[in-house]
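Some notes on the structure that comes next.
Heads up, one of the protein chains got dropped from this complex, but the rest are sitting where they should.
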Amino acid sequence: MFDNFPLWPEQASSVAASVDALYIFFLIVSIGMTALLYFILIFFAARYRRQPGIKATPNEGSLVLELSWSIAPMFVFVAMFLFGAVVFFQERTPPKDATEVYVVAKQWMWKLEHMEGQREINELHVPVGQNVKLIMTSQDVIHSFFVPAFRLKTDVLPGRYTIMWFRATKPGTYHLFCAEYCGTQHSGMIGSIVVMEPAQYQAWTNGGSTGPLSVEGEKLFSELGCATCHRQDAQGRGPALAGVFGRPVTLEDGRTVVADENYLRESIMDPQAKIVRGYKPVMPTFQGLVTDEQMGALVAYIKSLAPAKPADVLNKASLTAPDRAAAKGGQAR
Amino acid sequence: MSTPAAIVPAVEREDYLNKEYGVWSWLLTVDHKRIALLYLASVTFFFFIGGIFALLVRLELLTPAGDLMQADTYNKAFTMHGMVMVFFFLIPVVPAVLGNFLIPLMIGAKDLAFPRINLLSWYLYIFGGSLMVHCMLTGGVDTGWTFYTPFSTAFTNTKIIEAGLAAFMAGFSSILTGLNFIVTIHRMRAPGMTWSRLPLFVWAHYATSIIQILGTPVIAITILLVAAERLFHLGVFDPKLGGDPLLFQHLFWFYSHPAVYIMILPSMGVISELIACFSRKRIFGYNFVALSSIGIAVIGFIVWAHHMFVAGISLYAALIFSALTYLVGVPSAIKTFNWTATMYKGSIRYDAPMLYAFGFLGLFIVGGLTGLFLAALGIDVHVTDTYFVVAHFHYIMVGGTLMAYLGGIHFWWPKITGRLYPEGWARLAALIVFVGFNLTFFPQFILGYVGMPRRYYQYPPEFQVLNILSTAGATILGLGYLLPMIYLTWSMRYGKPAPDNPWHAAGLEWTVQSPPTTFNFPQEPVVTWEAYNYDEIDDVHPHEEAPVAR
Partner (left out) sequence: MFTRTRRPPLHDSAATAHHAAHDNPALLHHFAEESQQRNAASLGMWVFLAQEVMFFGGLFCAYLIYRLKYFGDFGAASQTLDIKLGATNTIVLIGSSLTVVFAVWAAKNGRRSMLLINLVLTLILGCAFLGIKAVEYRSKFVEHHVPDLGFHMDEPTHIPGHPDIPVNQRHAEMFFSLYFIMTGLHALHMIIGIGLFLWLLIMAWKGRYTPQYNTPVEIGGLYWHFVDLVWIYLFPLLYLIDRHP
């Protein structure tokens, strides 16, 4: 019981140090304020205790004091807000070169799928120093993906994707907890994040997968008949999907939306919600026909479709999954 | 000038307690003071139940494995602890017990504006409480007191509708109490009792009533929607049917955040009274403290999504709510500084009520400061849904609300019962509560930061030491709460009879006999003095010796 008695979690992500710095700033201010107030209270309690013959001195108020102790904390609060907001902004802005992992939460386990195809249950292997973006959804109720060592947490919702990114900075095995109460085995919905040196991770990756996620998605794309309408030559009844991810899409009612993961998901589950300008609303819904894991594969596939023209500003930063898989197969890293 | 140690009336005076006897004279009373005692008995009963659930939770958490009870049982235990404590203890306790008893007395009125509605409030509360007890005995609920969807609407098999109805009833009771207080404070003040002469206790309850009126209906409709969804398989909150689970969270927290101000504002009112009396001074910055109460009530309505920073709201929404949350911290800070400044050059006594007030200050400072931690987005991402939050809100609700309530109960005990409580035992209990409380909840801050999530019934072994400390503290805390239950009950029969104003306190309630008559004032008072006129009072009664017999 007394072997390991942590008072502070390990720092294992790129934001952990910032979060700890923020926390320590707050600790210093709070401990200072607490000490000051406790001292004053104890001092007043002792110094002004009831003594025979000595009356209290009336003292109605002081505008100067009121303004001072209203405005001074406001400055401190602004600093606190800004510092917290900056860290938060970093946490909510995934880098463009992040590798992606699809996460499906269900009562009471975590299912993870790497782009390269590895499937994991309750464990996530990642290489140290690599930006990783988690694209997460739930099959049932709300869960929350929490890694204390990373200082990160994001709720996982049914019916949509939520995103969390991190960069692990220290090899090791760290707790993964579900942090949103989800029923009987909520406290059993735990696992590990295994951060490995790049070489070890490479070895782990090679050790068996069912093929890249996007390849599975490609298979589904054809099996489900998507290719019938969404043809590469753009002659089909649906828009061509090459390069659609991350780009703005004009809808028939004039709105423009960016085609992110949630847009792709919605287009498959509820096609009538957003009709692309110039196309008829004839796409059937795949609600109930596609599981959350399959959805992840489809989304991964569509994201991997490079546009016909090579000079595409948005996609040039990352190798798409089929290219990466081809490169990997061809040579040792 | 010395006052005799205790004034024992030669002939038993008529008061609200002995005016009529019999069960029906209590169950059909419209006297606000008797209704306050009805509430006192019932909230104590529910506190006891909520406390037992807390004990079960802490016992299970002594060991890392889930070995004391099954997972489902544990989930029900923490859910029932939360629901009972929030809806049947914390929300009503100070307004329904102390507010009901004191507000008419403090403003110089014979009763509240609507005495029969007051009684109705109590019956609604009892009806809701009975439903809750029945629900507990027939299976309970396991959603957490926050009953998030879609778990509560489409996945759990437990008795959501019954528990929801119980909470709805308690909410309706709360609304009517708020309504009664607002009309009373506006319309029933005695001649000369202007707004600026009101005790800060009354200001605090006025602000609380605003929240009760405007906030509680939103949780009421939310409960109705959840019940309708369960009964009729609607999809308002179910993504599979086109609904949005986040809509539930917004509606829920729109009430439940202001609700925490319902829980703390009345207690802050109590603290103002205690500090003024036991420092023998008017509260420093009266206007600022009064307006801060209103400020907390108003700003408290626009910060709710700080419970949802990681729930899937946009970055911009999160930034706005974080900023607003810092704003709501300002009036609480103002109050704390004003209370502290009141003691400067005061004449302080350490009677039990004042010890509770000191305890409140010490614990509220920690609770309030840790609220600032949570308002910071970068920190909240890490500690939300962990024991850090649990520690924060217990510091405010238990360290704040409950301490102030106990202080108030002891302070006004002589007025309410006509008896003095045993001071030595009271001081001991205050100390035990303070120590036990800190031992229970301080380790939880650490537990939260190292990553232990909430609502976990089993946990990694490295968290055990901190959990053991917390459970040890909880047993001490429980003992500290048992003591007043025992000696206060004892004092109702065997305590020394109390003089009309044992504390030589300011306030209209102290100008009438202890206990008061049914209609409070033999003659309608005409107020020509300012609140907290301790300066004048102490000219007449300089205190060399204890005003209260031990």
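Letters A and B mark the chains as written, and numbering starts fresh at 1 in each.
Everything that follows uses one rule, which is that a contact is a pair of C-beta atoms (placed from the backbone, for glycine too) under 8 Å apart; a residue touches a chain by one contact, two chains touch by 3 or more.
Owing to the predicted nature of the structure, the values given are computational and were not obtained by experimental measurement.
Remark: the omitted chain is touched by one listed residue; of B:Gly235, B:Pro460 or B:Pro497 this is B:Gly235. Contact with the omitted chain, checked across B:Ala190, B:Ala204 or B:Ile283, is made by B:Ala190. Checked against the full complex, the one of B:Leu17, B:Ala77, B:Ala204 or B:Leu251 touching the unshown chain is B:Leu251. When the full complex is taken into account, the listed residue touching the unshown chain is B:Ile213, out of B:Ile213, B:Leu291 or B:Leu428.
Touching the omitted chain from chain A are residues 270, 272, 275, 280-281.
Touch with the hidden chain on the side of chain B covers residues 109-115, 175, 178-180, 182-184, 186-195, 213-218, 220-222, 224-225, 228, 232-236, 241-244, 247, 251, 254, 519, 521-524, 526.
The rule is short, and it goes like this: only the chains that are shown with their structure count from here on.
One inter-chain figure worth recording: chain A and chain B are separated by 37 Å, centre to centre, where each centre is the mean of the chain's CA atoms.
Residue ranges of chain B in contact with chain A, taken from their complex: 66, 71-72, 75, 142-144, 148, 150-151, 155-156, 239-240, 244-246, 279-282, 284-288, 309-312, 315, 318-319, 322-323, 326-327, 329-330, 333-334, 336-338, 340-341, 343-350, 358, 361-362, 365-366, 369-370, 372-373, 375-382, 384-386, 446, 449-451, 453-462, 464-465, 534-535, 538-539, 542-544.
Against chain B, in their complex, chain A makes its touches with residues 1-9, 15, 18-19, 22-23, 26, 29-30, 33-34, 37-38, 40-41, 44-45, 48-62, 65-66, 69-70, 73-74, 77-78, 80-81, 83-89, 91-92, 107, 140-142, 144, 146, 148-149, 151-155, 157-160, 162, 175, 177-188, 190.
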